[in-house]
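For this depiction, one protein chain was excluded, whereas all remaining protein chains were kept in their positions.
Here is subunit A:
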Amino acid sequence: MKEYWRSLEDLLPAEEATQEKKSSVVLSDSADSSKNTRRDFLKYFGFSIASAAVLAGCERPVKKAIPYLIQPEEVKPGTANYYASTFYDGAEMVPILVKVRDGRPIKIEGNDLCQMTGGSASARVQASLLNLYDESRPTQPTLDGNPIRWEDVDDKLTETLASWDDTKEFVILTPSIISPSTKKLLADFKAKFPFVIHETFDAFSYSALRQAYKQSFGKAIIPSFRFDQAKLVVGFNADFLGTWLQPTVFGRQYASARKLTEGQREMMRHVQFEPIMTLTGSNADERIPMAASDEGYCLNSLYLAIAKQSGLMVAAVKGPDVIDKIADELLACRGKSLVVSGTNDIGIQTLVVEINHLLQNVGQTIMVNSPVNLYQGDDTAYDALLARMEANKVGAVMFWETNPVYHAPLSSRTEEAIKKVPVRLAVQSQQTETALLCNYQLPAPHFLERWDDTELVDGVYTLTQPAIRPLFKTRTPQENLMAWAGFEGTYYDFIKLSWKENVYNSNLSKGKQFENFWKVSLRDGIVVDTKKSGETLTYSSANIASVMKNNSSAKSSNDLELVLYQSVPIGDGTLANNPWLQELPEPVSRVCWDNYVSVSPAFAALRGWSQGDVVDVNGLELPVLVQPGQARNTLAVAVGYGRSNAGRVASDLGKNVYPFVTLKNGHRLYTIPKVEAVATGGTYELAATQSHHSMEGRALVRETTIAEYLENPAAGNEMHEKVEKLHTTLYHEHEYKGHHWGMVIDLNSCIGCNACVVACSAENNVPVVGRNEVRRSHEMHWLRLDRYYAGDTDNPEVVRQPVMCQHCDNAPCENVCPVAATNHSSEGINQMAYNRCIGTRYCNNNCPYKVRRFNWYDYTGADTIPNNRVDPAGMTLDLKRMVLNPDVTVRAKGVIEKCSMCIQRIQDKKLTAKKDGRQLSDGEIKTACQQTCPADAITFGDMNDPNSKVSKLLKDARQYGLLEELHTLPSVVYLSKVRNKDKNKTLS
């Protein structure tokens, strides 16, 4: 029979097959497999189950948190450190405290040791923190676009300086230097290299103001203004609460002179003449729209009226009635009044100085003996510099945090002049338009990464200290100079030495050694040498006749004129690449993310324009915003927008109007006469956070006049009593055995500067949503400043109201949430459990104040679904996320969020008090909005403590709850606004 084989094993001889089997014994245990017992099976079974379980447990990649090898002395995980420092961006100087958590600066607060600011800070100061984490910052030095090492930069520059052709200048163009050490360093540098010329360039020019004081007092100064000492302030085109000079300081002074919370019987009166509705004008007791070109005429008339009554022999010229009335009022407040103008026109500023002199305000409200060192720039000097550049007399120019190509293009004259300079260095912490023209890019650190000092007013010193090591390969301009000049040591050593030699004296030391003094100064951040005072200046009359002649003495024609102004959030545009500032609504127009041309309602009606129509203004296309209160034939556009090279956020937002700026009498003039504007037929949607501007007769902001208030403190607030009488409920009321937190907002103090909004965003990780989302009313701010107009559209009265969660004791949101994600704390706070929220938005619908915010998209990156982020401002980049406050949850998509009354701050201070074994003291807890408020309009505290400031304010007859008639029992209480005007008699 044939033998069939089934497999090779069958075919092969039997021995071979067994041999092969044997050889594989080593490799596998198959030889023993026949011997496998039940016990083995169970073993293997058990092992595989166990290993499967273990493996399943190890599925995620292991991320190791590496502890510090050497624990830094100051860093305690979870505990914030505060470092005193100074904010200075070339415009405003504010002493600050930097909150640092685990090595990251996460919040800026005002330094409360500073008497001028009292611990407050403006919106821009608050927001400047985010510029530190700006991913668009220049990160390393380059030469002609190629990366280069700092050592090579030094070699090249040292060589350049060593082999310098002495016929040419080496120009260092800086913003106003307020640092005494830097000034000394520059002097040393100039001493070593005599061809070095230091020029000052301010982004926004105030040079006429300085020159006016030079004419009248012999020295180009900006005096200290004391709005708090004035009983009557008359402003001409000066937005001193928003942008002019030192808004944070002035805002504080202004509010303190108008407070009525401590039984004051008087408040400062404020009259404002202005072409556009500024933040300041909207706060004025009386506001008179005035074309910018009429300012000279108005001031001439005012001067004449005052001069005449002061006994100076001047020909009588009848001015407008309103000016005569103002003159009378001013004369009645001699020595207690203040006239200011924000126009960069030497004639106007000279006249203002003269008027104040006649009114004996100098030395009372205008302190010429303690000048402010801001804005040292002189436009005529800049003009001369350009001329020298054009004449090829400049061999090198170093742009030290200056950006003249953007801020003063002077119809591309600046650009052409710069191109003629062979060596161009950009020493800048941010991207700028000027840097594009430079061959050397030498990135500078952000101010939170470096050392510096300031002397704002003679004898007031502050220090700037780094709160973080430089994030990028940056070096301060000072260090550059020291390296190139071969000076020994670091700039820190230089400052210390300079303080030892110049600041440290017997008056300040109080017996302390210098080291000790230095440490205390560094801790405090501010040192005030009361004995040091400025030069005593005496008045010497200017040639007033010629000044007045130059000021147009008649009312202008009906030509259309364009006013360029700084908006409150963006200012001169230096910090424009900042999502917090871009998203901050302009306090008057409530528009963000763009600039626009504002027009008066009458003019808009005349031309048939409405909001959002695109018009062509002298070749620049801009959307229209109809602005009640604007002078009739005035168009106005904010500067600071249209940055072509500012970084990811600001580039190409809005339009740049700096090219319209011309020189008049050597000063940059921000009013452009005779412009043409035609509609293009296009439309553009502005991102406005408020579209309805009337209170519709509802008692939301309650107000009265000072006379009525003095007669009856509850004037304007009569409704409160009526509502209180009806106070009753079927349900049990909350019982607060411990604290009962409350907040009082004084509407009479609030100036609407919006600093609180940015402070809140920074403290509470509030998302930035971008222009498109704001257009769709998706903005996320927990705190907003409602602004309403009343009366005549040509010159309306303006009221403002900060609105955040009112923490109602009878909260409509709480009982509608199906999952109890929003509930009431035992201390009266309406709290959100983000983890519990499923996003039905019912609470938001039922909130009468509309303060709840829904995460419409994944704005923060906290969502688990991939690729769905809406983050136009790059806020979810790792670098920018460093700004997040680790004490506050980052909210995910689909969750409602809102003001928590800074619960993390409450908890922090409660724990501190508990650890110290003491009672919380009143005022210890400050909410972010309260802390930054220059006007001290917000007070937070325990309503259960009868001695707390809040409890005292609650006894004020001006207090009322917003929509109190709904019986929501809000824990946020408002104090009504009081205007210092006669109800029946107005100026105009």
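The rule we apply is simple: contacts are C-beta pairs under 8 Å (C-beta built on N, C-alpha and C of every residue); 3 or more make two chains touch, one makes a residue touch a chain; residues count from 1.
Here is the rule we use: contacts and distances are computed from a predicted model.
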Request  = Write down which listed name, "Glutamine amidotransferase family protein", "L-serine dehydratase", "ABC transporter substrate-binding protein" or "Polysulfide reductase NrfD", is the UniProt protein name of the chain that is not shown.
outcome  = "Polysulfide reductase NrfD"
Key: Contact with the hidden chain (one of A:143, A:307, A:331 or A:963)   = A:963
Selected residue (touches chain absent from view) among A:335, A:470 or A:812 = A:812
Remark   = Among A:388, A:643, A:784 or A:807, contact with the omitted chain is made only by A:784
Inquiry  = Can you tell me which of A:773, A:797 or A:887 touches the chain that was removed from the display?
reply    = A:773
Task = Have a look at A:698, A:722 or A:914 and name the one touching the chain we're not showing.
result = A:698
Residues from subunit A at the interface with the omitted partner, ascending = 690-698, 700, 773, 776-779, 784, 786-788, 801, 803, 812, 815-820, 836-842, 844-846, 848-850, 852-858, 863, 865, 868, 870, 892-896, 962-963, 966, 968
